[in-house]
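Below is a structure I'd like to ask you about.
Missing here: one protein chain of the complex. Every other protein chain is in place.
After this line comes subunit A, so read on.
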């Protein structure tokens, strides 16, 4: 069934979009990430204009994050205070990102920047995650594994403006969470992603938050950052396609629920290795596109009258 998208101005198969949303939703439910880093490149691939893909991708992440947070709230695994601090930084970063996005679009370099950002962050996070989970898998297999200390004092614990985060059991400065939030907000605006794949490792390794509250808190703040990003894109460039978003969301929420079921049956280490491999695969694909000679050297974009 072909469907004409009013904002993207292309006609696509509705079931293709539902399926795409479903697959990404399945993965995001299984791994506890928003899935934006998959949906946006996939939308480019099926011929949705990049600006529409980024803005609509952000809208889709809102839906999957709401669904995820509701599940996490029942387990009391959301640190609202930490979420609020991350959010304050996130808004700043998102606003800056929208501005840079408009600037790069005018210069014709937005595709390159988005691709480079994908390669850099996906490669970094994927490699770190793979290394870490392989190590913990080895450790779990050994009989008397050394117990990890619950409080490791890093440089982040010496900064001023300290605050108590009861749900996370932390007493740290608000500056590092704000910076993490700002970085993620910036990426959300430019890459059309929620930034969970950056946020989750940053919260664990940089802020030292306990793993059980990480996913819920990250999802909580992603809702607001992506909501803000969606709004900003809708107002500044009118590139949010409601029909496209609705189809992706429908497929996505159903996929996410099924993914969550499957995810429970797998071991945490195995899950993380799979996610790391997935992240690295997407990274490798985008990197190849940048390195290999493209079959068409020219591209056509909207212009302005001189």
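Keep in mind that, in the parts below, a contact is a pair of C-beta atoms (placed from the backbone, for glycine too) under 8 Å apart; a residue touches a chain by one contact, two chains touch by 3 or more; residues count from 1.
Rule of thumb we're sticking to: contacts and distances are computed from a predicted model.
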Identity of the absent chain, which is to be given by its UniProt protein name, from "Lipid-transfer protein", "Ger(X)C family spore germination protein", "ABC-2 type transport system ATP-binding protein" or "TIGR02186 family protein": "TIGR02186 family protein"
Residue of A:16, A:66 or A:100 in touch with the missing chain, whole complex considered: A:66
Touch residues of subunit A, complete complex, unshown partner: 1-4, 6-7, 9-11, 59-60, 62-68, 70-71, 108-109, 111-112, 116, 227, 230-231, 233-235, 238, 240, 242-243, 245-246, 249-250, 253-254, 256-257, 290-294, 296-306
